[in-house]
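Entry: chain A
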Amino acid sequence: MKSVSLHDVRKSYGGVDAVKGISFEVAKGEFMGILGPSGCGKSSTLRMIAGLEDITSGELRFDGVVVNELSPKDRGIGMGFENYALYQPLTVRENIAFPLEARGMPRAEMAPRVQKMAKLMEVEDVLDRKPYELSGGQQQRVSLARALVRDPSVLLLDEPLSHMDRHARVRLRARIRHIHDAIGATSIYVTHDQEEAVALCDRVAVMNFGDLQQIGSVEELWHRPRNRFVAGFLGQPAMNFIPSVTVDRHRLRFEVEGQPTIEVRQALPEPGRRVTFGIRPEHVRIGGEDASIPGRVVLVEMEGDVDVITIDVGGIELKTRTGTHWAMASGDQVRLAFPVESRHVFDGEDDAAPALA
Partner candidate 1 sequence: MDKLQLQGITKHYGRTLAVDDVSFACTRGEFFSILGASGAGKSTLLKSVAGIVQPDRGRVLIDGHDVTKRPIQDRNVAMAFENYSLYPQMKVYENIAFPLRAPTRPRRLSPTEERAKVTHVATILGIEPYLDRLPGQLSGGQRQRVSLARAMVREPNVFLLDEPLAHLDAKLKFQTRTRLKQLAVEIGATTLYVTHDFREALSLSDRILILRQGRIEQIGTPKEIYHAPATDFVAALVGDPPMNLIDGRVARAGDRLRFEVEDAPVPIVIDLPENAAIDRIGGEGTVRLGCRPGDLRIAPDDRGAIRLPIYAIEHSAEASLLSFSLGHDRIIQAQVPGRIDARAGEPVPIGFAADRLFLFRKSFELGEV
Partner candidate 2 sequence: MARNLLFWVGIVLLVGACLFPILWMLNLSLKPNELAQAVPPAFFFEPTFEHYPTAWRSANLGPLLLNSVIVAVGSTILVLLVSVPAAYSFARYETSRGHLLFMILSTRMMPAAAIVVPYYLIFRQFGLLNTHMGVILAHAFFNFSFCTFVLYGFFKEIDPNIEYSAMIDGYSRPQIFRKIIFPLLKPPIAVVTSFSLMFSWNEFLFAFVLTRTDASRTVTAGIEQFWTMTGIQWGPMSAAALIAIAPMLVFSIYLQKYIVRGLTFGAVKR
């Protein structure tokens, strides 16, 4: 396994930049996620790393060595695909052995490696079956075994869970993480599903409009998002945003009916500036001593062990996510508290608005 680094890597299709000069490094043994909505450039980035697409400009290095000009087979990539991409006429064993055979490895040398991979992926029992006889999860594991059997420099995963039912998905996710840890892989995982990225990855690169928005650990992204887009993209339901105007250095006024003001730790720009206040649904507290923001319950939605409560605050709907012990009903008047350490402020009103520190 190797480290991977991108230096100002750009991809353009007929003059339009799909990926606009991005740089980041994935350390050896690291599990890196690339997360973003469809069309954000994440798949192009992955395909450039794999060598399936030309790099328009910039440098891609494996362990410091530039590999821009190497063909996919010479880069030593292992890749897991969304639709498994197994060879249907071949048995599981032949599928796993295929990359070795393509390299002309003698049979005697091949067998133990295939066996070892099958054991790791727990597909030993189905080695002589055909792919169509397996469940989706098993197929994806076979596809991973095939990707990993020739010790690739890096494991690339392109939405490998998106075709799986919920039950299988959560468990295969655990398996992928287990395999990554077990073989010390360098993994790059592309997904549009923030929950998946957050769960699996050590660090996540968030992309939008072909540009890197932020790269960091899940905690960094969660607690210190760099702009409004990242703040809104992570979390379900998404962060609540309230249009606001600065009052003085540490106070701002919500632009809603009643115009409550709130103090923040962040240093605010000059008074009278339009900013966005942000608070995650998980951090909104209902009731309590310091609860000062008045609101009215619009809707209570049960999601199992948690309730999602929609609360109208002066004409803006906020969501909270709480345990189910709240006996709330539509129309109830409540007071809300926003813990001071969970208050976010963004300097502007669009997705690009940077967070204030």
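Basis for inclusion: all candidates are chains of the complex that A comes from, given by their letters.
The rule we apply is simple: a contact is a pair of C-beta atoms (placed from the backbone, for glycine too) under 8 Å apart; a residue touches a chain by one contact, two chains touch by 3 or more; residues count from 1.
Treat the numbers as computed from the prediction; the structure is a model and nothing was measured.
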{"item": "Options 1 or 2: the chain contacting chain A in this complex", "value": "1"}
{"item": "Touching residues on chain A, where the partner in the complex is candidate 1", "value": "37, 122, 134-138, 164-168, 170-175, 177-178, 181, 192-195, 198-200, 218-219, 222, 232, 234-238, 282, 298-299, 301-305, 308, 310, 317, 319, 330"}
